[in-house]
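Removed: one protein chain of the complex. Kept in place: all other protein chains.
On to subunit A.
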C-alpha cells in the first residue's frame, strides 16, 4: 500500500532523459525544458518570471468591447491596422482595444448548482 519516498535529487536523470541523445549527460531536466522553450520562442524575455508574468496576473479578467475606446483608437490609428486581440500581453488599459470580431460568447444564465441537485453515490 505504501510507497518509499523518492530521494530528492533534481540532477538525477530520468528515463526520458536517457533517451534524448541531444542532451548532455547529467543536465538538469529543467534546463533541458528551458532549452526546448527557448528554441520554440526565441524572443522570450531574458528576465524569467519578471514583470511580464506579474503584470499578466494583475490584469486577469475578460476585456469587453467598448465602442468609445474602439472609435477613439480607430481615429488615432487612421490608416494603420487596429491591433488584434489575442492571447497576448497588451495590458495597458486603453491601448488594447477588443474589436467587434473578438466579442466573447454570452454567458449562460444563472441556474442552481448541480451539486445541489440529485446526488450520485
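Rule of thumb we're sticking to: contacts are C-beta pairs under 8 Å (C-beta built on N, C-alpha and C of every residue); 3 or more make two chains touch, one makes a residue touch a chain; residues count from 1.
Here, contacts and distances are computed from a predicted model.
Enquirer: Since a chain is absent, check the UniProt entry for it and pick the matching name: "Dynein light chain roadblock", "Serine/threonine-protein phosphatase 2A 55 kDa regulatory subunit B", "ATPK synthase" or "Translation initiation factor eIF2B subunit gamma".
Expert: The missing chain's protein name, per its UniProt entry, is "Serine/threonine-protein phosphatase 2A 55 kDa regulatory subunit B".
Enquirer: So that we can see where the missing chain sits, which residues of subunit A does it touch?
Expert: Subunit A touches the chain not shown through residues 1-3, 5-6, 8, 10-11, 14-19, 28-34, 36-38, 40, 44, 48-51, 53-55, 57-58, 60-66, 69, 93, 98, 107-108, 110-117, 119-121.
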